[in-house]
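For this view, one protein chain was removed and the others were kept in their places.
So that you can tell them apart, the chains are marked A, B and C in the order they are listed, and the count of residues begins at 1 in each.
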Amino acid sequence: MKESPQQKKLEDILRYCPLVSGGFMGEDLRPVKEIIDTDTHTVEQLGYTNEQIAERMEYIRNEGLKGLGSVVKLNNGLEVRIDDNRGLLPSPWPDDPHRSSKTITFVLDTDTGNELRWSDLSIHLIRAHGFYQGHGSPFRLNPSELISVIFK
Amino acid sequence: MSSNKSASKKIILDGLWGNNPIFRQVLGICSTLAVTNLVINTAVMCAALTLTTALSCFTVSLLRAYTPRRIRMMVQTLIIASYVIMVDLYLKAYWPEMSANLGPYVGLIITNCIIMGRCEAFAVANPPVPSLVDGLFNGLGYSLILLAVSITRELLGMGTILGYPMPYFSTLWDKWIIMVMPPGAFFTLALIIWLCRSIQTTGREKTS
Amino acid sequence: MTGLTGEMTHALVVCFSAIFTGNMVLSYFLGLCPFIGVSREIKTAFGLGTAVVFVLTFTSGINWAAYHYILVPLELDFFRFILFIIIIAAFVQFVEMIIERFSPLLYVNLGIFLPLITVNCAILGVSLFMVIRDYSLIVTVAYGFGSGLGWMLAIVSMAGIRQRLNESRIPYGLQGPGITLIIAGLMALAFIGFSGVLQGR
Partner (left out) sequence: MIDILTAIFIISSTAAGLAAILVVAERFFADYGECLITINNDEKRTVKGGGSLLESLTSEKIFIPSACGGRGTCGYCKCKVLKGGGILLPTEEPYLSAEEKKNNMRLSCQIKIREDIDIEIPEELLAVKEYKVICKKIVDLTYDMKQFIFSLQEPAKISYTPGQYVQLFAPKYDGNTEEVYRAYSISSDPADNTIVELIIRLVPNGICTTYCFKHLKEGDQALLNGPYGDFRLTDTNAKIIFIAGGSGIAPIKCMLHHMQNITCLREAVFYFGVNSEKDLCMVDTMRAFEKTLPKFKFVPVMSRPEHPEKWKGETGLVTEAVLRNEKNADQSEAYLCGSPGMIDASIVVLKKLGMKESNIFYDKFS
């Protein structure tokens, strides 16, 4: 697809980004806009919006933060652990100055045994751009799986 | 041998379906869509394009070690242009009225994005034979879609295929003039892209 | 004098028809790849459109001169493809250098689109049409300017329509190129409405 220079710059940053090892795209060859459209489409089909998902992820992260690194049990059978690190991660989007702290949230759904992990940057990318990252990226969140875990 | 057999199998499948130039990469639609109102024009155009893509990719990957990085694009354009001129001269010599029909569009194969795209994405970094296979099957993948477009347009618009009147379409069917005019090409291509992408994602949904 | 005014009116007619009746992208399908790929926001579409108008106007003039003063006297007519492509590529590279050197703001708004234009079919298409229709210099430049303006008009209005479509729900298979082609089809239908107005040949 012929893309505008700004789109090409975004694509280049997300694929070879020095912020997270392996970049944000894994080995997904589809253009960014298409990945976003597909994921937003699945989210809409399940009756949620990116904003609701981001808010719920933030709520779970804040609950886990109270444990300062140890496991926190939520009422609906979710176990949350926060792995906090120093330093800030800037957002890869070219005109987006937002910075998120290097906090990684590990969520274990005790009933189904599903284990998910996301960083603060993942929450921001979902809220601001609807980007759940490409297949194969270490922090890829499958919308349907994510919704089944966080909205238990 | 088996590894490069599966490798070339992947290239073939990518060219035809996985990474199809029309509905996946969305490249190179310009010069051929204009002539899709007649199947014969499209067939000649697609044959010319497939030939040019295959040979250009082959030559570019032959010279890939010697072309300096700075003028890489210029060298590729010159290689493609020389093949297109050969095709143009061949058509002028052996099939003058087709060359007149196609008008400037044969020359426009030079700037067709799919050829430059394949040279830039594949031929520059791969040995000659796989590049030839890649160029050939990308051209074929491209031609299949555009032949489908032209068959639909000619059948609905004029009731004929390759000029021969079709049984039902040339008699009872009142011709859709829109199919002969440019908007018809846009609508037909859009519908075919929609069809192919839906088939592809439902397929991919099951596997992923 | 009348020869000149005749020329001018012919140039105006050709320019006007290149914008509406014989639009580069909507009736000749030229420059379709960037038209589908780069028409998501009005700002980028406008930047690319202006760059295309600028490049088209100058390259059609230069190509006309090169064709009539180099190729025709030496009967090297079939070399016109290579010559036009080299001239377009060199011209775009040269202009990009000038803009980058002298005006950083213009470079950020216009200059970054120039590499995208070197491989654009519309630019070569206009030069080839100019040869087939055998226009004089003034008419060629008017034709170049008109088709550039027509291309820009098409991509900016497409960007406007697509920006409004951001919130609407489009079936998955049709997102991206599919819906753009349908809108282009509808725009082509609209532009056919102009066909009775002017038939600049």
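Some points to look at:
The rule is short, and it goes like this: contacts are C-beta pairs under 8 Å (C-beta built on N, C-alpha and C of every residue); 3 or more make two chains touch, one makes a residue touch a chain.
These numbers were taken from a predicted model, which means no experiment stands behind them.
Between the chain not shown and the residues C:T50, C:Q93, C:S157 or C:S195, the one that touches is C:Q93. Chain A residues in contact with the hidden partner, per the touch definition given at the top, are 9, 12-13, 16-23, 65, 67-71, 82-88, 90-97, 99, 101-104, 117, 138-139.
Within chain C, the residues in touch with the undisplayed chain are 66, 70, 74-76, 79, 82-83, 86-87, 90, 93-94, 97-98, 100-101, 104-105, 108-109.
Rule of thumb we're sticking to: only the chains that are shown with their structure count from here on.
Judged by contacting C-beta pairs, the busier of the interfaces B-C and A-C is B-C. Chain centres here are Cα averages; for chain A and chain C they lie 42 Å apart.
Once the centre of each chain is set as its mean CA position, chain B and chain C turn out to be 22 Å apart. For chain B, residues that reach two or more other chains under the stated contact definition are 26-27, 113, 201. Among all residues of chain C, those that touch two or more other chains are 33, 36-37, 172, 176-177. Across the complex, chain A is touched by residues 33-34, 36-38, 40, 44, 48, 112-113, 116, 169, 172, 175-177 of chain C. Those residues of chain B that touch chain C in the complex are listed here as 23, 26-31, 33-34, 73-74, 77-78, 81-82, 84-85, 88-89, 103-104, 107-108, 110-113, 116, 178, 181-187, 189-190, 193-195, 197-198, 201. If you check the complex, the residues on chain A that touch chain B are 1-2, 29, 38, 135.
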